[in-house]
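So, chain A:
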Amino acid sequence: MAIDFRNVTKTYPDGTAAVENFTLHVPSHTCTVLLGSSGCGKSTLLRMVNRMIDPSSGAVLIDDNDVATTEPVALRRRIGYVMQDSGLLPHRRVIDNIATVPRLTGASKADAHRRAQELMEIVGLDAALARRYPKQLSGGQQQRVGVARGLAADPNILLMDEPFGAVDPLVRVELQRELQRIQTDLRKTIIFVTHDIDEALTLGDQIVVLKKGGEVAQIGTPENIVEAPANDFVAQFLGLDSARRSLKAAPREGGGWLVSDGRGRPLGVVDSAPDQQHATD
Partner candidate 1 sequence: MEWILNNLPRITDLTVAHLLLALPAVAAAFLIAVPVAWAANRVRPLREVLVSGTGLLYAIPSLPLFIVLPIILGTGVRDTFNVIVALTIFGLALMVRSAADALDSVDSGVRLASTAMGYSPAKRFFSVELPLAGPALLAGLRVVSVSTISLVSVSAVLGVQSLGSLFTDGFERGIVPSIAAGILLTAVLALLLDLLLIAAGRVLMPWSPGGGR
Partner candidate 2 sequence: MNHLIDAFDVLLDPESWSGPGGFGVRMLEHLWYTALALIISAAIALPVGLMVGHTGRGRALAVISTGLVRALPTLGLITLAALFVGIGLTAPMIAFVVLAVPSILAGAYAGVESVSPATTDVAKAQGMSGWQVLLRVEIPLGLPLIIGGLRNATLQVVATATLAAYVGAGGLGRQLFLGLRTQDYPLMLAASIAVILLAIVLDACFEFSQRLLRRLLGLV
């Protein structure tokens, strides 16, 4: 399912514009990352898709149908949503949290639980955790429950609002890897909001770099953006100007190359130098 933002604008009653005249095509079965610092309107854009926020003007279309024509509650039930701090219901057990949406749409408790158990396996949660309450889980586990819950109704679209923002860096990397694995299998249309450039480069098939007010600084694949930042804003955001991403390679004793960043901080080694022939393929 493809998603289209057509000239959407969101202005609040006090006159502030969260998003102005934003247009974007999100291709089916891919992950699009909305990247920007706080106040760039990325969460606002995300929430327009499931009508948590309605645009002041313009339209959001899912497979060419304007979402404004769909009743919001029904719409939300067929779109997965994962947020920071997981937003799990503290008074429901893990299994019931995951089963929430199927239960809302009328699945029997047994069916919903069976589905929830499958999902726990998919997101890498031990089945023994099913009977626990969210507070009894670690932050990373809670976030996995959040992802499982987002997938429970088997939605074609998954909206993720800084889902891994509140977990520590190691767990975050692990969760990103899991998400990539899940995406390889399930191929959902994902819109992923983050302010973390590394996360964006890891997960995005398409990255949209946003300035304040939802102004697009650049749209492209991770490679496009790193290779050819469209302007100073993007370069600065990526850290290209701060020498963090301008790498140098020096020959290593005993073959291979030592790679370091612009300030000389060693980053890692390459066993064999990239072959100029291959690089231009």
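Heads up, the rule we're going with is that a contact is a pair of C-beta atoms (placed from the backbone, for glycine too) under 8 Å apart; a residue touches a chain by one contact, two chains touch by 3 or more; residues count from 1.
These made the cut because all candidates are chains of the complex that A comes from, given by their letters.
Just so it is clear, the model here is predicted, and its values are computed rather than measured.
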item	value
Complex member in contact with chain A (any copy), out of 1 or 2	1
Chain A - residues contacting candidate 1, complex	47, 50, 52, 73-78, 81, 83-93, 100-101, 104-105, 133, 135, 149, 159
